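One structure is given below, represented as structure tokens, and several questions about it will come after.
Every protein chain but one is kept in place in this view of the complex.
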Amino acid sequence: MSTENVLEIRGLKSSFFTDKGEVPAVNGVDLVIPRGKIVGLVGESGCGKSMTAKSVMGLLKYPGRIVEGEILLGGKDLTKLSDRELREHCGKDISMIFQEPMTSLNPVLKVGRQVQETLLVHDKNIGKEEAKRQVIDIFKKVGIPEAEKRYSCYPHELSGGLRQRVMIAMAMVCRPALLIADEPTTALDVTIEAQILRLMKDLCRQNNMSVLIITHNLGVVAEICDDIYVMYAGKIMEHAPVFELFDHTRHPYTKGLLASIPRIGDNPEFLHTIPGVVPNMLHLPKGCAFANRCELVQERCRSQMPELVTAAPDHECRCFLALEEEDQNGTGRKGGGDR
Amino acid sequence: MKKTDEKMPSGAETKLTGEERAPEKTAQELASEIGEKDGLKEELFRMCRQNHVAALSAAVILIIILLAVFAPVIAPYKEAEQDLMSRLQGPSMAHLFGTDELGRDVFSRILYGARVSLIVGIFPSIISLVIGIVMGLLAGFIGGWVDYVIMRLADIMLSFPSLLLTMVIMYTLGRFSNSIVCIFIALSLVGWASVSRVVRSQTLSLKETEYVEAARSIGVGSGKIMFRHILPNCIPSLIVLYTLSVPSSILSESTLSFLGIGVQPPAASWGLMVNQSKQFLFTQPWLALAPSLAIMVIVLAFNFLGDGLRDVLDPYMKTQ
Partner (left out) sequence: MNTEILLQAKDVYKEFITARKQVVHAVSGIDLTICKGETLALVGESGCGKSTLGRTLIHLLPATKGEIWFEGKDITKMSEKEFRPVRAKMQMVFQDPYASLNPRMTVRDIIAEPLVTHHICNSKEETTGKVLELMAMVGVPAQFLNRYPHQFSGGQRQRIGIARAIALRPQLLVCDEPVSALDVSVQSQVLNLLKQLKQQLSLTSLFIGHDLSVINFIADRVCVMFLGRMCEIADKDELYRHPLHPYTGFLMDAIPIADPHRRDDDRSILEGEIPSPVNPPSGCYFHTRCPYANERCRKEVPAMLDYGNGHMAACHRCEESKKM
């Protein structure tokens, strides 16, 4: 690949160790974020997408921890760093924004101060006046009206959309190479969501920054992502560039998800559904985790887990059928799938 | 129907999967097959099997109660039987826990004293809990002037030193009845204020929950909402409150007795015994040790039992 990768995750496995046994919430995830690209990690609740982000940021709380795998940030393995070394990277090279903008801001501190703090922690040489100037500057950049006035507001005085902008400002103030956004728009209204998505896209372009968006909303990824990973039960099920994924969906799970979204201008009597519920992570089925909900399930799906195979250029899929479809067309590569 | 039929969750979420429902069965037959949910009795038995500490605590409390009830039968000596020839003796076969300054058998006095201490420890706490629950629910649920009146009343109760308040109540009532009944009433009246505060604050937050709103949307009356939806969700903190108030009642009784307005010698109570033994703390430590241990055992037993009960009543623990 010619482009430089900001972050590479290789074979990441993170588990919760509960009384009842190990819960492999992230179970062998490979993920690459190229510079300047927006990458989407999509899945339903409990599929391990937030856990992946927390593993990168070193935010896993007991009883969760990284079991194995590498997280490479510019060639440095974050899993091997001490807590203090990791802190230096977080906020400076990688920063994160969360779903709920109210609870991620300290209610008793002025928002300007909170952003300034981030700046002062990571840049010891900067003066207070200079820091304040930079904060107001970044406030303007993320589209906060009357930035000087908002500097001395408390979080509760701002609306949800403005708070999320403050969070983005806080994440952006140190000019990180990678921004991880965990469901950044789920708590917002649609018109505000559209504003925030556009802001993130613009910021990404202007600063050549990479973004990892974690969401359950396929509309959001279709809107702004370049590259998409679909996750289910701790594993990547499908990975492709956005147009490839939506035009040539291969995995039955992704197909099911796409089909079950209600769309305007399309009035079916009933919506397509994926039957059943997400499997219990404590007792995953032996074969493919999606087998018990899959319409195209076969005997072997229940006994062995398919590998993530390259089904087309840049298109990876974890399904036995993905290759077979291609074989019938005579264009696919043989092997791999039956291992 | 087919399209929406969500399959049963697989894996450990349920052990009941596997057998599909036979369609020809009527609902009534099905109901009898599934059976009733476990009653309180079954759940208590389950607790005893799973939580051995709680089971042991229950047994200890039961034994202490039995000892107190049958004290005249079990105790080797009478409560106030003095033997001035054998004063301040250490533990021996004749006197298990030794004798006090008047030659009374400490073991026997502990057995008799258990009667007062248990009654004073267990029952006033229950009464103040009940009063506190009712007051707190009314204050939190109705709000407005009811809330204002009840809470100001509670403030007044809490702003007086409780000892002083108890003394006032006891002096006023002392004319009409004997001292144990007085302590009983006094402690019941003093304890409710803190309970009502806790219940009120929980009620205030619980009445805003969606399930309370859902109950109202069904048409459930206020009384049922309070006692079916709000109160059960206060149980964990109520259990903690109760287990804390048992030892504090036992100790307040001892303070009152010490001040001369509680149980009067020669009658025995654990608190009184601790107080009387103060002067012999360094020379005859068993005099203080024996009643203190008794208090400690009963307090610990109540705490562990409380923990066990809280788990029994917590649906999150019932994973089956």
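Order of writing sets the chain letters: A and B. Residues in each chain are counted from 1.
Just so it is clear, contacts are C-beta pairs under 8 Å (C-beta built on N, C-alpha and C of every residue); 3 or more make two chains touch, one makes a residue touch a chain.
Every value quoted in this text rests on a predicted model; they were computed, and no experiment measured them.
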- Task: With the full complex in mind, choose from A:5, A:217 or A:310 the residue touching the hidden chain.
- Result: A:217
- Looking beyond the chains shown, say which of A:48, A:64, A:161 or A:234 touches the absent one. A:161
- Please give every residue of subunit A in contact with the chain that is not shown. 44-45, 159-162, 189-195, 197-198, 201, 216-220, 222-223, 242-243, 246, 256-258, 260-265, 267-268, 270-275, 277-278
- Touching residues on subunit B - with respect to the absent chain: 1, 3-6, 8-9, 13-14, 16, 21, 26-28, 30-31, 34-37, 209-211, 213-221, 224, 228-229, 232-233, 235, 313, 315-316, 318-319
